[in-house]
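A single protein chain has been omitted from the complex, and every remaining protein chain is retained in its original position.
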Amino acid sequence: MSDRDKIDAGKMDVAYVARLARLHLSEDEITTLQSQLDQIIGYVKKIDQLDLSGIEPTSHAWPVQNIFRKDDVMPGIDHESIMTNAPSQISGQFCVPRIIE
Amino acid sequence: MKKYLTAIGLEAHVQLKTRSKMFCGCSTEYGAEPNTHVCPVCLGYPGVLPVMNEEAIRLTVITGLMIGCQISRYSKFDRKSYFYPDMPKNYQISQYDKPLCAGGSIVINVDGVEKTVDITRIHLEEDVGKNMDFRDASGIDFNRAGIPLMEIVSEPVLTSPEEAYSYLQALKLILLYAGVSNCNLEDGNVRCDVNCSVRPTGQLELGTKTEIKNLNTFKGVLNALKYETNRQIDVVESGGKIQMETRRWDVDAGVTTAMRSKEEAHDYRYFPEPDLMPVAIAEKSIQKWKDELPESPLCRHKRFVADYHIPEYDAGVLVADRLVADFFDAAANVSSNPKAVSNWVMTEVMRLISEKKVCISDACVTPQALAELIELVDKGIINMPAAREVFEIMFRKGGDPKRIVDEKGISQVNDMEVIKRFIEQAIAENPESVSDYHSGKKAAAKFIIGQVMRLSKGKANPLIVTELLEKQLAGRN
Partner (left out) sequence: MQMDVKGITIRQALNFLEQGKCSSKELVAELIRVIGECDGDIGAYLAVDEEYALDQAVLADTIREQGGKGKLLGVPIAIKDILNIRGQPCTCASRILDGYISPYDATVIALLRKEGAVFLGRTNMDEFAMGGSTENSAYKITRNPHDLDCVPGGSSGGSAAAVAAGEAVAALGSDTGGSIRQPAAFCGCVGVKPSYGRVSRYGLVAFASSLDQIGPITKDVYDAALMLEVMSGHDNKDSTSVDMPVPDYNVLLKKDLKGMKLGLPREYFVDGMDGDVRDNVLLAVEQCRSLGAEIIDTSLPHTEYAIATYYIIATAEASANLARFDGVRYGRRAENVENVLELYGKTRAQGFGPEVKRRIILGTYVLSGGYYEAYYQCGQKARTLIRGDFERVFQQCDALLTPTTPTAAFGLGEKTKDPLKMYLGDIFTATANLAGICGISVPCGVTKKGLPVGLQVLGPPFKEEDILRVAYAYEQSVK
């Protein structure tokens, strides 16, 4: 299916996209969102009407280049104040459920 | 002919030698307490913004120049989205379609055969944090998060695990020569993802590939690939199909296993990083860096062989360590006997640096001093054992070889009359050895020579001793 076909088919799989976005949605939420988003996508497809051939995309409203910093070490923040924000910690590290690869 | 062909491609993630991280001022120093080299930026706090480290860009471009890449006139950063606890923003700032460098190649040498390995691209990205397993939880340390990583991607043109290994060694050497990375494998400075596939000989199209992620030693790459290519051949032989999948290398078991198939689909959703501006490196800067580029290991190898007439083998050993090669180069350049310099460097110099666990640059001996020492030997002023003694002194304390020889009084005795007297004394003291010699045990002469050397306190010229002793013994017969 070409991109254009997909955009025409146009129905978003909300449950799939929610998994990509790491949002555990309830069935009710998915149903509501599905109808709202179908409507919104329907509207957004308006840009299909534009002839965009040969148009450069805009990523930045004010284009400048080569914005760098020098390779200088700056003090970070103290361990205490970052760990106070941690919802859970273990041995000075941020604690999460055991990661299984 | 082999029944199957193998195609291997490598992605090497190389930690660049910068003082601060890619997008913030946190230190890149290795080995700090967990979460002490962090700030709101590299922890992905709400509201923070990245700012590019100029040096990371420069080091990447220098690497590109070293291996003959095209340096992009327009390059940009993109966000690569995926959720993982070691990833502070749950997107990684990387480069998608406009990497800093493209093309280029690296020459490798396997069993004396040279091969050119094409490079696809080099791009720059930020490293992630590190997780550590506890009993029923994992802990995340973000000290490493945000350290600049250069990803060097090769074409899938390597045809054996040995080639892949050789490629990594050649690459490492180039990076060390370029001074862009410490390439410290123990500190995780170089980590590889490899992909490989097998196909029946004669088939042009590559087979289905698998990827093995996160290999942090070159031996690991070699062994994992050996295992994986054999595994794939076994699968194909038994009529199976290779699954396109990501596998991990289990060092202890010596096998690759499929990573727990991702419960969630992978979709990186790349899009241009709106918080960073594009990079367009000026032609002037590129030219300047080009002019300052160090000689590549390959050029140096060739030059050593051509200019100093040393064997390929020697050149290989010498070039493998940039500082050693620098030392050799400087000494050979002022010596009339470069092969002797090579021998000295490969034996005495390397022995002492490994024994004393120092860099050649930390030793006190200068290349000029080594060249002079070799001259003393070549002129017969000192013998080898004495020369080794002098060298060790120079290695530790420096100094001029001639002066050390004078001070120690260890210059060689070449005076035939003096040597004759030592020989006579030795013969007188060892009649049994003499009769052994005459009864056909020619090895007995070696013992007598040893005795002569002892009597001369090691200073007698061994060549003269041997010659005179033989005459003397023959005369007595």
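Just a few scattered comments:
Each chain gets a letter, A and B, in the order it is written, and its residues are counted from 1.
One rule holds in what follows: a contact is a pair of C-beta atoms (placed from the backbone, for glycine too) under 8 Å apart; a residue touches a chain by one contact, two chains touch by 3 or more.
Keep in mind that this is a model prediction, so the values were computed, not measured.
The residue touching the chain not shown here, chosen from B:Y91, B:F218 or B:W249, is B:Y91.
Contact between subunit B and the unshown chain involves residues 40, 43-52, 79, 81, 83, 85, 88-91, 140, 142, 263-264, 267, 269-271, 274-277. Subunit A residues in contact with the hidden partner, per the touch definition given at the top, are 1, 3-4, 6-7, 12, 14, 17-18, 20-25, 29, 33, 36-37, 39-41, 43-50, 52, 55-62, 64, 67, 69, 77, 81-82, 84-88, 94, 96-100.
Quick note on the criterion: only the chains that are shown with their structure count from here on.
Here the CA centre of subunit A is 41 Å from the CA centre of subunit B.
Of all residues in subunit B, those touching subunit A in their complex are 18-20, 24-27, 33-40, 42-43, 51-57, 76, 83, 85, 90, 131-134, 136-142, 248, 259-260, 264-265, 267, 269, 272, 274, 276-281.
By the touch rule above, subunit A contacts subunit B in their complex via residues 16, 19-20, 22, 59-60, 63-77, 79, 82-83, 89-101.
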